[in-house]
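The complex is shown incomplete by one protein chain, all other protein chains being positioned as in the whole.
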Amino acid sequence: MADAVFLALSVLTIGSAIAALEMRSLIYGSIALMGSLGGVAGFFFLLDAPFVALFQLAVYVGSIAVLILFTVMLVRRELIFKKIEDRRRKMAGIGLLLVFLVSVGALIMSSGIQQMDSDSPPIDFREIGEDFLVYYWPALVVMALILSGAVTGALVLARREVESGTN
Amino acid sequence: MSTQLPPGLQLEKVDERIMTLNVGPQHPGSGHMRIIVQIDGDYIVACDPDPGYVHRGEEKMAEYRNYITNIPHLERPVIHDSCNILYPYVLGAEELLGIEVPERAKYVRVIAAELNRCVYTLYWLAIYGIFLGHSTMFMWPTGDRELFIDLLEKLTGARVTHAYFIPGGVRNDMPANFEDVCLRQVGYFEKRIAEYADVFYDNPILISRTADTGILSRNDAIRLGTTGSVLRASGVDYDVRKKEPYDVYDSMDFETNILKAGDAYARSKVPWLDMMESCRIIRDALSKMPKSGSVRTKLKPNPKGGDTSVYKRVESGRGALGCHIVSRKKPEPYRVKLSVGSFRNLIAMPYLLKGEKLGNMPSVYWSLNYWPVEADR
Amino acid sequence: MSVIAPTFRLSYFLRSILDNVFWIIVLVTLVGIPAIQIVLFYIEMPVIDGELLTPFLALTWLADPSRAVPIIKALMYTDFFRIAVFPGFGLAALLAAGTIFVERKMLAKLQLRVGPFYCGKVEGILQLMGDGLKLISKEIIIPAKADKPIFWLAPVAFVGTAAAFVSLIPVAPGWVVADVDLGVLAVFAVIGFFPIVTILSAWSANSKFPFIGGIRALHQMISFEIPLILSLLGVVMLAGTMSLTGIVESQDFFPWIVFLPVGAIVFFICILAELERIPFDLPEAESEIVAGWLTEFSGMMYGLVQLGTYLKLYAFAALFTVMFLGGWSGPMLWPPFPEEIITDGIQLGPVTATIPGLPILDQAMLNGVLWFLLKTVAVIFFILLPRGVFPRIRIDMLLSLGWYKLIGLSFINIFIALALLYAGVLGPGGMI
Amino acid sequence: MALIEFVLVSVALLGIGIYGLAVKRNAIRMLFAVEIIINAANLNLVAFSRYVDDSGGQTLALFSIAIAAAEVAVGLALVVVAYRMYKDVDIANFRSLRG
Amino acid sequence: MGTATGIIKALNSGVKHLARKRFTLRYPEQKLKFVGDGYRYDPVTGVGVAGLKGRHMLFHDHCTGCQLCSIACEGVAEAIAMVKVPESHKHNKKSIMPQIDYGKCVFCGLCVDACPFYALYMSNDYELSSFTKEGLIYTPAQLQVKPHVSQDAEIQITDRGATHG
Amino acid sequence: MNATPLVILGVLGVAGVILPVLDVARRERFTQAYAAVALGALFISIGYVGYQFVSGMVQPGAIFSTDVLADDAFGGLFAIAMLIVAVFSVTGSISYMRDQKYPAVYYSLILLSAIGMVLVAYSTDLVMLFVAWELMSIPTYVLAGFMKRNPISNEAALKYFLFGAMSSAIIVYGISMVYGLTGTTNISEVIVALTTLDASMMPLAILAIGLFVAGFGFKMGLVPFHMWLPDTYEGAPQPITALLAAATKKAGFAATIRIVVMGMAALHLDWTLALGIIAVMTMTIGNVAAIMQKNLSRMLAYSSIGHAGYILIGLAVAPHSAAGLQGSLYHVLNHAVMKGAAFIAISGVVVALAVTHLDKIRGLGRRMPITALGLTVSLLALAGVPPLNGFWSKLMLFGAALESGSFVWWGPWLAIAAVLNSALSLAYYGWIMRKMYFEGEDAKRVKEPKSVIAVMIFSLLFMVGLGVYPDPVIQFVEMATPTFLLP
Partner (left out) sequence: MDPLIPTTQPFLEKFPDVTIISDDADRPAILVPKEQILDAAIFAKEMGFDHAESVSGVDYPDENEIEVVYHLGSYTNDAMAKCVLALATRAPREDAPRPGQDSTRLPTLREVFYSVEFHEREIFEMLGVYFEGHPDNRRLLLPEDWADLPPMRKDFAIKGR
């Protein structure tokens, strides 16, 4: 059962990751990206990390995907469907991808990671909270600064100026 | 705008981010007209009202019919206020034809006109409620309007198109015990209308929604030549019933409601206050009315007017309503021109809506006490 | 004479009956029997009198009603039952249908009118069915330049999301479709899907009014999600758990609304906004933008969206009950089963049915469901009531309400919760 | 399932992301590719965290999810500004800079 | 706190109205009661008698076929046409009487005002719909029939609100 | 004990968060006031770091604590360098931002970015490092595109953003690998675990280190990963370019020294040749490409690629020569001031004359004498002309390379390549000077922005003063240099 779920999830994740990049319409690409992110969340469930999985769903699907969709929808309709393709470049990219996958795959397969296995109990999310507050608390503060900086910066950038005379 | 092309034909350069919305004519928020709204985000940058969806042509038709048969036609533009819209025409025709009106008829006219003002204002208020998303405020006034429609039906025999006023008086006398029924229903309505305040006029959401939107200052109200509740909400003390009393309004006991704010809330509140005054007028007229007497001077068939023109004004539900009749010694008037409050207030719409939010469009638009069909005549 | 009805011919009539019979037989053999077998295969069949229950035996319940009890029990403990009938979709849909009817009648009463009246003889009780039939029979019109797959998918996805939300709600002890350990977080994750569905459907219709409505809905949902989440944090802190069941169990003695009224009010207002109900129904403000993001939907697609909306309404009301009103907890009201029915059986005319399995649904569970439903219905009433008395508000008022006032209030709520927690009054290890 | 399977999926996602960054010239799609790489890393982190039995990996995954959100916000703001200027989202067509 | 008071006031008003009687007149089952038997006109005094302006009633024994009603209608709706009637009256030499097309009539009652012989009145009947255009044209013979109407509902104003019952 | 980074975090963070709030709260905008607040916070931070050094509270070298941050001299050196650049950047922006919108957000983003850079140098935990890295990067994406009406600025920002996002994604991936191998994220524990790593895991460890090099290399502008750099430096507002070139780059070096070098040492890898090759390639390509540029910003951008190569020499020869890392750190400090001064000078030129093209700055020596003087001196220092500070750090680096010749055969060649490159760079620096002083006689003097003059004077004092008397800085650098003793 778990293996089947794993298989389905990997097909979903990888397939929709490819689709996100290759679909003609950007909207569909965004939806496929959502699928890919959801698939990763599914993996998290399989890995007994429901907290991360739900966080992934809430943040990625709840805000990032909305943000992407919103931006894409602001773009003119014909542009959404425009797709410039440099064929040679794409072939080279696919070649690079294959080389990369084969080499890194071989590297990983040959490494000792294959033997790693675990039957320890899953991590309780309370441990994560403890980590956050005890060990990583400066990082948490920095995280808050990142978010505030990103939000103010993005607002300033995306804000439309009041047209003054010239334009 | 370039100057080479004849006016009205320029191609406007449209910014890509400005969206043009055709609000109407078949749109829940427009009435029988079209408002071409250009929005930038949520803000209206330009608004072009386009009445003229109904095309009644009553003014033209009036040139072909005699003074009496014009009556069922001229009330068509505002069937909810049919007594009032006939009123200036009837007054003008009486002057042109040289007819005296019996005393009792004047009182009956005042009662009918005030009842009809309530009918109109309640209907207007109902639409205002539904424009603001307040469905209860749609249902209550439409229900209470039924009281007045019943009264008018007892009085005139028709529910909306009364054709009741006629040069020389009114068509028929009051039915028996009309006075009692009228007092009872008006008394009920006065209690009822106070309840509107709970859910509507004192509702903080409504106040925050309409207050300080679409502000028409006193000077602008005068400059734009607005009239009726729009004018009085901007702080101008002008009511034709007070300033130039016709029939027996000079002996009636009522106040003119004047609010200073000039925003959509004040504009929507003045008609509501006016309805209370209407109730007072009805009670007053019923008590002062001569108990008997004729209500109609008999006309000779096909009367001819003089070679002159008259301009008569009354105060209708939507403001001053003028009628300019040019007569050339014929049974038909040579030219009838209705100067209606809606058309005069229409000019304020592009003025007020510019720079407002799209969400304010229905409230500001309908607070102008505007009836699209009347503007179309 | 009317030309609509064709002239009657006996041969056509008989032929159509034969046709129908033929197709019924074909469908039953091809679909029905395998379906029954699959169902039987999946449901673990109980053993009765030392004999495995076969379909034949199952059919003999007519003779002995007590034989039906194990089947019902077996059915009730399947996942299918949970998802489709009791704590899941069936109950929610029933409540949603009831909500629609009650809303219409109540609004009509408030507005001094009658409401649905003729359909179903008694005060229009079948009006909803009639509306459903009407919607089904209507043509589905899709705008010519719409993005068709998304346009088709959006209503379905909307209902699906709403159903997923419903599945997280615990109705009675142990009666929940998906008992997630991190229930509150799961709720947030599910709520996050609504704006996506909305904006996708709005965009796919390729029309101006839906797009404006969709963007408004997006603004509204996103900006009210934040106070919604924050207002629940107080409860989570005091309860010390994120599981919805755990939160209900923590309210055995008193509901959290006693201590966190601010949070409850904020949460309630956010519910109204998330549900796009008056006074926050500006995505559907008909006087400005026709029907908002629903403008282009027609027929059953619109019906599906309505169904999803009311499922969502039920789910939010139930969430309010769970978080603040104590869910199923309440004094025992349900009468115990009379002993003699269990011992002596029920007299059904000549047959006496002894039902050894009774009570199937124990008293505590029924009592819990009763309390839960009572509270939920009360919450639904308060969700419906503002529709009668408030006008719609404007988008800038909405945003300032969401971003300034409600977030501030929910922080106040969190501080109250923290104070209670650290004062040792409440919470895990507290005095109470 | 062994750890290696998760790592392989993650590597595949990484490869796809790098491919996307290398081939695509549409700013939004490049953003997609970045998101895919970050997700690959998160998957790796959570998988390792499960198998070495330590909560640090999940913590870092949470951090990285939140940071990705901030990054996307800024990136999309830049894309919107660019779109307003060029009416295009294809960075191959942004040619104000040479080289 | 004004906001909170206002909101509570509004909610309270809403809940209070749940106990009010409903206003609706359930039309086909109930019909509103009207004043009198319909609109009449007295040519002697020149004043009408109040009543509903519904479907006309033609009194054949009064109609002289003078066409005044038709002339009056010409400026308004052109709904009245003079048609031959089979029976003959001595006061109606031409044997013509009004035939009214209710597809055009606006129920203004000017024809009643125009009739100097008490021949044309209006009645309380207002349910005139028909499936065909021809069904809307009422011949003098149809106009002669006195309609049967049962209209008895009236507004009752009680402590729990106004209601039509 | 990690007081210093936390104090910096507190001071700058509070200032950075308060500035936009102030902006929202008040109606009128006083650019100078915001800049003053930012400068005040920066000076307090520098003062605190300096005080810690003077009072001897700081542990020398790089230490590895079990906490996420460490208070050591290594971080302190970087902190001082980056904060000085941030001060330059803020000061240079005062005239630049005069007519722009949202000055408060601008300064607050500079402060936030400065926090990130400082914390990168101080952090001893991979998670902290990553988070600080992002805090450094994300505000600079916004800052690079801050001129919204300017397509060049926006495009630069977009490019920078895409590469930066990719680099941080790659870094997370590398961290995930390392975490998988060692089961911890604390650098000291990571290094301990790496030294005892199972042989079967070695390929993955190499992969992880490679990912780190790639990820940090993007920020440092090492040669295979340098494509975005000239575009961004040209397009971004010049004060921000100063921040990017002089500070964020250095944060990359700090992270590299903390992780890569230590990690490689722990893995017993012989990485030095690879780094040496990268160093030679980086400096050669940077300097050669710089010759061909016609735009001042672009030329300096390539020159800063070249300087990344010089700094990398120190890393490459670190195990063989004690002076290697010292030289690197010294050059980091010097380069921060030199490059910062050069870019601020260009921003002054942009504000006063609105040109950056090489042909348009004819007669700058007469038009803007102080700016031109500052630019000249900083260019000379970059080239390594003797009495200036750049000379000493380069000398130390080249000396280290020569010194390592006794262990590795390619050490002297490295030195030779570096010297040749320095000579090459002098050529195009001289070209700029020629344009400024020997062409365009008819130029009149224009008003120079005061803030730029202030920066120029400070950097002149720094460069000349420390060029004449470099001893205290050399001591300081020696104190800050990490030793290869594993914890």
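Order of writing sets the chain letters: A, B, C, D, E and F. Residues in each chain are counted from 1.
Rule of thumb we're sticking to: a contact is a pair of C-beta atoms (placed from the backbone, for glycine too) under 8 Å apart; a residue touches a chain by one contact, two chains touch by 3 or more.
Since we're looking at a predicted model, the values are computed, not measured.
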item: Shown chains that the omitted chain touches within the full complex; value: B
item: Residue among B:89, B:148, B:200 or B:238 that touches the chain left out of view; value: B:238
item: Absent chain, residues of chain B that touch it; value: 6-8, 50-52, 55, 57, 59-61, 64, 222-227, 231, 236, 238, 243-244, 308-311, 313, 320, 322, 324, 326, 334-335, 337, 339, 343-344, 346-347, 375-377
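The rule is simple: only the chains that are shown with their structure count from here on.
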item: Chains in simultaneous contact with chain C and chain D; value: A
item: Most remote chain, CA-based centroid, reference being chain E; value: F
item: Leader among chain pairs (count of C-beta contacts); value: A-D
item: Separation of chain A from chain F, taking each centre as the mean of its C-alpha atoms, in whole Å; value: 30
item: Centre-of-Cα separation between chain F and chain C, whole angstrom; value: 59
item: Mean-CA-position distance for chain E and chain A (Å); value: 73
item: Chain C residues counted as touching two or more neighbouring chains; value: 110-113, 388-390
item: Residues of chain D whose C-beta touches two or more other chains; value: 7, 14, 17, 31, 33, 42, 47, 49, 51-52, 54, 56, 59, 63, 67, 70-71, 74, 77-79, 81, 87
item: Chain A partner contacts - residues on chain D that touch it in the complex; value: 1-9, 11-20, 22-26, 28-29, 31-33, 35-36, 39, 42-43, 46-47, 49-56, 58-59, 61-63, 65-74, 76-81, 83-84, 87-90, 92
item: Parts of chain C lying in touch with chain A, wherever the complex brings them together; value: 147, 150, 180-182, 185-186, 188-189, 191-193, 195-196, 199-200, 203, 206, 211, 215, 218, 222, 225
item: Chain F-touching residues of chain D, taken from the complex the two chains share; value: 7, 10, 14, 17, 21, 27, 30-31, 33-34, 37-38, 40-42, 44-45, 47-49, 51-52, 54, 56-57, 59-60, 63-64, 67, 70-71, 74-75, 77-79, 81-82, 85-86, 91, 94, 96-97, 99
